[in-house]
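For this view, one protein chain was removed and the others were kept in their places.
Moving on to subunit A:
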Amino acid sequence: MSTTQAGEGRNIPPLSLHVPEPRYRPGDIVSFAEDPTLAEAGAVRRPAPDAAPDTMRDLPYTLVRVLDPEGRAVGPWDPRLSPDRVRAMLRKMMLTRAYDERMYRAQRAGKTSFYMKCTGEEAVSIAAAEALDRGDMCFPSYRQQGLLIARDWSLVDMMCQVYSNRGDRLKGRQLPIMYSVKEAGFFSISGNLTTQYPQAVGWAMASAAKGDTRIAAAWCGEGSTAEGDFHSALTFASVYRAPVILNVVNNQWAISSFQGFAGGEATTFAARALGYGVAGLRVDGNDALAVYAATEWAAERARGNHGPTLIEMFTYRAEGHSTSDDPSAYRAADEAKCFPLGDPVERLKAHLILLGEWDEARHAAQAEEVAVQVRDAQREAEKLGVLSGGDFKQDFQTMFEDVFEEMPWNLAEQRDQMNAERKAAGI
């Protein structure tokens, strides 16, 4: 084995390490140049949902879009939804945004410890949920609160979880926003990234093994695709042709790391599907009709036993990662405004107005209406206490429950010890 040092006996330059760098940093003027991967609306073909993956190798490198710059729905992916369904989708996206605004302010007001908004990504969860059946199981990450709202889950119930109050179905055990709602087909959220990916595949495998007709869908961010579980999930999904939709929400940022640190400089995230022999789509995540159409296509594929689909939802994380994050420390301030795919709510609104099915006055009235709905829900939820209020009076003994189905001796002893110590200390 030779151990040649740089330059030693050979006239070659030294190696250099490539460390990716985002295009813009704080203080930079943002000007998104034409991105060749951002196809025009209507330009991408729509294969049959049972097409073999090797006949669709072009799709991960382009972008499925339905809404054109004026708001027209064009091309083969237009899902041709009734105006009522589109209006319902718009309302749920507006409700999700209003909910986020309210909970963000509740955290800033000190009523809870933590919150994460999904601003700019509402279509990714709302439109996808609209295209799935209610019996299909969703395995979300922490930024798909829209799935619960799309499935008409109680805002009060969600807020109680955020406040960890007496109404919290998770009994104060989980960090705010780590919802779990089995009834709404919304799997328990974990703080550990991408663990839900193989779990969704396993759920889908179980459904297939039992001869069921339900399918599973999972979401992770583009940053989390770097986790090993992403690879396992794709491998298992491919091997067993699991009826699952694996969504990668590429919002360009994993906290402070731009998507280049997940490997996005060299390729698209949808293209990861190709190496696994899985169908891959790359979709305009701010185009609710495109998200709906792609999800509907993948669901039909899964339900027909034609296997899994990986969908890259191309979008932008318009705000900070969480209430603990300040994006002005690592990215240009107006990047969200300059993002070429715009805002999902504004684009769907423009579409409906163009159709003559919506107008500014109705939009303003609906914005007011969802704000009132959220405010009323907040009042209800706060009657059951808020985290910092000191009045949430949970039964601390429940801390020891549900570790196991039956409480073992050591936990019973520890519970009794806690009670005795608190009593002795006069608490």
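Following the convention adopted for this analysis, contacts are C-beta pairs under 8 Å (C-beta built on N, C-alpha and C of every residue); 3 or more make two chains touch, one makes a residue touch a chain; residues count from 1.
As a convention for this text, contacts and distances are computed from a predicted model.
Considering only "Multisubunit sodium/proton antiporter MrpD subunit", "Light-independent protochlorophyllide reductase subunit B", "Alpha-ketoacid dehydrogenase subunit beta" or "Quinol:cytochrome C oxidoreductase", the record for the omitted chain gives "Alpha-ketoacid dehydrogenase subunit beta", by its UniProt protein name.
The residue from A:Ala39, A:Leu170 or A:Ala367 that touches the chain not shown here is A:Leu170. Of the options A:Ser180, A:Ser256 or A:Ser388, the residue whose C-beta touches the omitted chain is A:Ser180.
Checked against the full complex, the one of A:Ala128, A:Leu155 or A:Met205 touching the unshown chain is A:Met205. Within subunit A, the residues in touch with the undisplayed chain are 137, 139, 169-171, 173-174, 178, 180-182, 187-188, 190-192, 195, 197-207, 209-210, 216, 228-229, 231-233, 235-236, 239, 402-405, 408-410.
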